[in-house]
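Presented below is the structure to which this report refers.
Left out: one protein chain. Kept in place: all the others.
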Amino acid sequence: MFKVLDDNHEFDTQISFDGKDHLVPSNITVAAAALLIGVKSIRETPVTGAKRMPLCMMGVCYECLMKIDGVGNQRSCQTLVRQGMVIERQIGATEVEAEYYEA
Amino acid sequence: MKPSYELLIIGAGPAGMSAACEAARNGVAVCVIDDQPEPGGQIYRNASRATDKQNQVLGKDYQQGKNLVDDFKSYGGEYYANASVWHVDANNQVGVIKAGKNYFISAKNLVIASGAQERAMPIPGWQLPGVMYAGAGQILFKGSGIVPTGELVLAGTGPLLLLLASQYLHAGVKIKAILDTTPKGRIVKSLDKLFSGVQGYEYLIKGASLLRHIKAAKVPYYKHVEGLCAVGVERVEKVSFASATKAGRKVANISLDVDTLLLHQGIIPNTRLARAAQCETTWDAQQSCWIVATNEYGLCRQNTYVVGDAARVMGAVASRIQGRLCGLHVAQSLTKVDSHSWQVWHKDLLKKLRKENAIRPFLDAVYQPADAYLIPQQDDVIVCRCEEVTLSDIQDAVRLGCQGPNQVKSYTRCGMGPCQGTQCSNTLSHIVAKQSNMPMAQVGELRVRSPLSPITLGQIADL
Partner (left out) sequence: MQYDVIVIGGGMVGAATAYGLAKQGQKVLVLDGEDLTLSASKANFGLVWVQGKGWDHAPYAQWCQIATNLWPELSDELKATQVDISYQRRGGFDFCINEQEWQERESMMSALWKNTDGMFEYEMLNHSKLKKMIPEISKSVIGASFSPQDGHVDPLALLQALCKAMQNLGVTYMGNCLVEAITPTHGEYVVKGAKGVFTAGKIVLCAGLANGQLGEQLGMNIPVVAERGQVLITERLKPFLKWPTLNVRQTAQGTVQIGDSHEDVGLNDGTTPEVLKQIAQRAVLMFPLLSSVHLVRAWGGLRILTPDGNPIYQQSTSNPGVFSVTCHSGVTLAAAHAGPLCDWILGDSYLPVIEQFSMDRFDV
């Protein structure tokens, strides 16, 4: 439900969004890319699992938290897309994994 | 980044950039920290990289920003983009995170120019996907060049809402309706404030031309909108409200299908950094927000300044002037400006600042949000979006005898999530004030603590 206004914009940056590849313009934020792609929600809250989308786009509301390149709870409105970026919806709380070693 | 600077400025918006240029011009060693990829702040976001199309849609005010940004880019001091301040304290110690690395800076003089944020509009359903702030719509266009398609409704009050509507129309975006929540009779009631505002007539002309533009485009315009609700299950599907006809008759139960609902009821200073630095805030009933107590140069206490919209909402032009005043004051306090020049320059800037601020009381009075949009009207409306705390949760806590917002927070988790109360703090205080019959100034607000922007334990650990 969003589109790029300027026809001259090139869709030259490849990102993976929840496992699917997409081409988006460079220099846009991950949150903007999510709107362009038309995803229904970018996260599910850790409290009730409610679906949410970005609210402020200026870094203050933290509604746009996503898992970006493996790191959870990052503000997608403050992060620019990069070639090859792997973006996932943030489902509930973040999962941390220990690097195990032999005891 | 160096461990200390004569002058550290947080924020590269009109206020911060102007302060930097003025101070550097007078020989002060300056460093500017800003969390955006490009200088410009909110209004001139991305101004130096904007495409023709963006410039054309955003208009003259935006293009003017480019000059300031260009000046700033060669201002002679240091500037760090993509750098966020996560810690500030009363000793002007600043913690900055850039490219995953943490820096500590000790600022001989500190200028906080961190700007404003959107005022929350806690209506039923405001948490649903598809509902955003109008400012977010504008940022998406300025920063990323994207605009909504589909059924678009704008709702709320304030100049920015009309400005965005007009910009969207220029861009060829279709607006299904504008729902104006400004209460009835506001303009008439505010006319006494206009008298002092005649100096700011340009703003009135600008405002009138925005309205004309919207009217000419025949966008359905609903006035005195009450009972605004966003309705939907997994995302917003409809917006429902009551409105008044030209004749003043109330029309209840209007419902419109919608894909994107953009809300706005004014902007308020983002005082988090200022409060972390222990600068005093006071409740401003006219602007319905906390403002930072400063003098006209932005000085809060010796060597610490808060300027532009971060102190009180004054707009981009006043922010530029105050930024310059502040930069000049810092230079003077470091004895880099002779007393004659100081006298001449600062008086000139003060005069300009006062002229620019003359219209504010009128604008503030007209666009003061209605109580019904500051305090939710239904029990299950979400106040704290992060922790999903509702109006009734808060009311229950107040009934237990809570002393104030911080106590309510510890009982309900309101304000404990990732945004740390930036969205809910004022709503929470309004609710406490109303229910316990205390004035806002006495109720106070949620306490601010570090981190002021995201940082990981690993980043703190290995400075």
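Letters A and B name the chains as they come in the text, with residue numbers starting at 1 for each one.
Basically, a residue touches a chain if its C-beta (ideal position, glycine included) is under 8 Å from a C-beta of that chain, and two chains touch if they have at least 3 such contacts.
Predicted model only: the values in this text are computed from it and were never measured.
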Touch criterion as defined above, residue of B:N67, B:Q286, B:Q343 or B:Q403 at the omitted chain: B:Q403
Chain not shown, touching residues in chain B: 87, 89-90, 93, 95, 104, 397, 400-407, 410-411, 413, 416-418, 420, 443-444, 447, 449-451, 454-458, 460-463
Residues of chain A (touch criterion as defined above) contacting the omitted chain: 46, 71-73, 92-101, 103
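FYI, only the chains that are shown with their structure count from here on.
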Separation of mean Cα positions, chain B and chain A [Å, integer]: 24
In the complex with chain B, residue positions of chain A that touch it: 1-6, 8-9, 25, 27-29, 32, 35-36, 40-41, 45, 47-48, 50-63, 65, 73-75, 77-78, 80
Residue numbers on chain B that touch chain A, as the complex places them: 35, 37, 42, 49, 51, 53-54, 57, 117-118, 127, 129-133, 135-136, 139-141, 143-150, 171-172, 234-235, 259-260, 270, 385-388, 417-419, 422-423, 453-454
